[in-house]
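What follows is a single structure, written as structure tokens, with notes after it.
Only one protein chain is missing; all other protein chains are in place.
This part shows subunit A:
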Amino acid sequence: MALKIVKGSIDRMFDKNLQDLVRGIRNHKEDEAKYISTCIDEIKQELKQDNIAVKANAVCKLTYLQMLGYDVSWAAFNIVEVMSSSKFTYKRIGYLAASQCFHESTDVIMLTTNQIRKDLSSPNQYDTGVALTGLSCFVTPDLARDLANDIMTLMSHTKPYIRKKAVLIMYKVFLKYPESLRPAFPRLKEKLEDPDPGVQSAAVNVICELARRNPKNYLSLAPLFFKLMTSSTNNWVLIKIIKLFGALTPLEPRLGKKLIEPLTNLIHSTSAMSLLYECVNTVIAGQYWFSVGSKELCVQKLRILIEDSDQNLKYLGLLAMSKILKTHPKSVQSHKDLILQCLDDKDESIRLRALDLLYGMVSKKNLMEIVKKLMLHVDKAEGTTYRDELLTKIIDICSQSNYQYITNFEWYISILVELTRLEGTRHGHLIASQMLDVAIRVKAIRVFAVAQMATLLDNAHLLTGNMQRNGICEVLYAAAWICGEFSEHLENPMQTLEAMLRPKVATLPGHIQAVYVQNAAKLFATILKSQEGNTDSTAAQDTSQLMIDRLPLFVQSANLEVQERASCILQLVKYIQKLQQKDVEVAEEVNALFAGELNPVAPKAQKKVPVPEGLDLDAWINEPPSESESEDEQPKAIFAKEEPKHSRPRHTEVDEKELARRREARKQEQANNPFYIKASPSSQKVYQDAPGVEHIPVVQIDLSVPLKVPGLPMSDQYVKLEEERRQKERAEKKKKEKKKRKEKRSGRGKKHDSGPESEEDITPAHQVDIVTEEMPESNCASVRFYLSRPLADSEKLPVRSHRAAEAAKSPAEDGETENATSLEPKKKSSKEKREKKKDKDRDRKVMVKCWIHHWDCAFFVFIFFCLHFLTGNDAYHLLCSCKSDFKGRLNGRWETMSDTVYDIQGNLQDGSQVVVSVIFENKCDSFLKSMEFNVLDSLNSKLQRPEGSGPHDGLTVPFQLPPGVSNEARFVFTVQSIVMPQKLKGTLTFIVKNEDSSTHEKLDFKLHFTCTSYLITTPCYSDAFAKLLESGDLKGSSVRLEGVNMPFHHLLARICFHHHFSIVERIDSCASMYSRSIQGHHVCLLVKTSGQTVSIDAKCDEPTLLGNVLDEIKQTFSQC
């Protein structure tokens, strides 16, 4: 026996041991795989031997090979064999191999259960030790279930060496077999007070981990942990306990008050950075800010971390700082200097952290300075990823909260322009969208922006080294659009037009080319306008010729969009040229193509407009084209033959006086609007009147910086300018204050000093149109916010002009009705017609853009309703007028022939006028013309007819309706008394024209004038409201609504929306509301809710009106 073992050992000496294997691998660097495969063959032979020593050696080698990435799962059983060896030497190797190679799906694991149990109860603590260590790596739910009890017993083992291992492994067991937690917990808790510190710390570890997953079960242990925390000196344990408290405090806020003292003590006293960091983090995460000075202490300690030369501490300091920033930006802002320093750090991860912090630290005062610093870094940045990160951060920082911190938009535009010089950035579209956004929303900046964009277009070749791949050429999209849309501000439009039509443009991506083409047309229109006044007509003709020469390049474009736009515009220009040769003035009509101002729209605006009943947005307007048709037939031929499609450019002329009046009204309104950043009149002046030497832009020659294009602005100069502007403002302010002080000095002895400039003192040089996202429909609080001001005179609704009369004046309209044949050439030439219609009323800017695409036989009509408004107030009015319940859906034959909806609105300035807007929609396949609208007048209400016509004559509807088209007409009614609702009977006569016949048709309808439609939403102050009620002039009435099942704010919104009320005040489930009739009656409501019952107490100086309004409210809620 002995001989055999010795022989085995001697044999073993000739085998390769682990060291030989490692050495062999190192010596066979070229053919490692081959060498290892021979080794594995050897190992397989060794594993077949009976000698356990040989097997263990083989398994040890396999463990090494496993680490190198070779599959050893085939040897799993041999590993189990070695594990079961009675000798510690081999057992140790077996368990190591198992812990490295086994995982949950290794099937031999289930064979190990009994072996492990045996080892756990071994008298040798090291046998137990390796078994526990191994188990911690490959414990499965089955093993956990079978061995939980054994391990639990080991928690009370006599040797601390085993106890601590058993305690730690219990955590893994709990994870795999949660049922074991309950029986094991009491013993685990005991271990918190184990005499051995190792066991104690193990128990703290496990409970801390458990508590992080489910804190509320461990609240009861808080006193015990508190004792440990104050008594322990082991930093490792302290960190755990503090972490545990971090998890418990949110559940038991009182803990925080108790903890803050030991925590601050630790922060003050500890020299261990890990502990300090843990304490600071816990204070931040737990929001222990109630304690005086805790915030300052944290920030101060973090500053020390950030100032440390150790990169790790710097990084963590910044990380924790950003957490404080979220809740207390002010306290971090004072360390701006330090954060800016970190931007210079060699370590990119630290710079990125610092960038994150900067985002929250900017203010109006320091924005320019910070961005200037970032721009320097952009120039220096070596890697594109970091540079792109900088770029997005700059834009994020500047654009945050609606450009809140930007005081000078010329500066911002120049920053954006400077950023375009970055080569190879991915963020061209980001810069482009910023340019567009600023140019559209900041009206004052347009002149400047247009000039900059023109320069960009002129130097486009500098931006577009490598056209397709280069993301920066996206900015040309913005540049072209801005130059086109705001072309009236261009200094040299001819040059820009030329730049936009260069042959090189054809190498740009398709969508950019399309914008180029479209905006070249806008520019062309502007140029025509300026040239037509001249006596020399050749200039205008030259411009047309330029277009005709250059556009064919785009007509050939492979991009469909470019091709379509180009060929459409080319034909248009050709036609214009023909007219020019006949000395016809065309500029005005060409300009009408692009008339109307584009304004910002809130992203959610469209969603807020209710879809009218019966309108299916997904349904086809026309039959979809069949596939075969479009392929078989030639599109051109079809186009020439097809019936001309009517699209009516409707625009209303506004005279200069009216414009001035509206401008004044808007200014007045903006002054009252808290969302408007007011323009400081002095700012612009400073910029213009400051011809100091330092303001002359000097082109710096700095070869490390990308070439600067002459004429492009230097953002730096604005920093100086801004500084001066502020100084001047400050000086003016001081002057004023001095005056004030002088006045006051006589009265009081000491007065406050003006002190350093505060954030509020800095006024922006330009104002931004801020489109608020939320509209009152969903949020009553905001309704109140907008409306709780008395109506200023300038805010009153202007008189709606009679649409019918106005529309008839439009020249295009005339042409339309005159003679269809005379218009033939024009219609043929226009493949695409764009129509912009602008409702010129002060507070309703509903813009409708229609593109009509002709494609084979089918017409796709895309109608984009772009609703936009400047302020919430406007939005509200808009909502009121776009009422969802178009009550007067007229039945019967209307459904088949045409469909009408109408809306009735009172006119505030004339107490006896009501405007009814009717939308006519032609639903049949025939052409409708000669429509006449007539209403049988009652004693009370009369349709306003043009002078000279009789009391029974109808009004001609000023348009014709091709199939599927709808249009709106407005009719003015004079009303004597508004206290009663009334119905008016009317008829609509029209001619239905088919290909072969035309018939005269007649439709009867009823117009329902509700009392609500005489009410005008009028905001009211609560004190004015109170006075009104106290006056005693009002008579009361009340109504109860049962079974109203909706949130209170919805209910209020509904009353506001349907019945034109505004909320004066809302307290819990009670609200007061106000509205006014067109004849000046006050209507006051007190709405209370309890459960499903709503009671409305109302007061009004006209009881009949009140009764009717209440009835209508009741009806609204009975319908839902």
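As a convention for this text, a contact is a pair of C-beta atoms (placed from the backbone, for glycine too) under 8 Å apart; a residue touches a chain by one contact, two chains touch by 3 or more; residues count from 1.
As a working rule, contacts and distances are computed from a predicted model.
Entry comment: the absent subunit's protein name, as recorded by UniProt, is "AP complex subunit sigma", drawn from "Auxin-responsive protein", "AP complex subunit sigma", "serine C-palmitoyltransferase" or "Spermatogenesis-defective protein 39 homolog". The chain omitted from view is touched by exactly one of A:40, A:168, A:419 or A:935, namely A:168. Checked against the full complex, the one of A:76, A:188, A:202 or A:228 touching the unshown chain is A:202.
By the touch definition given at the top, subunit A reaches the unshown chain through residues 2, 5-6, 9, 18-19, 22, 53, 60, 63-64, 67-69, 71, 73, 87-89, 92-93, 96, 99-100, 103-105, 124, 126, 129-130, 132-133, 136-138, 161, 164-165, 168-169, 171-172, 197-198, 201-202, 205, 208-209, 212, 234-236, 239-240, 243, 246, 273-274, 277-278, 281, 311-312, 314-316, 346-350.
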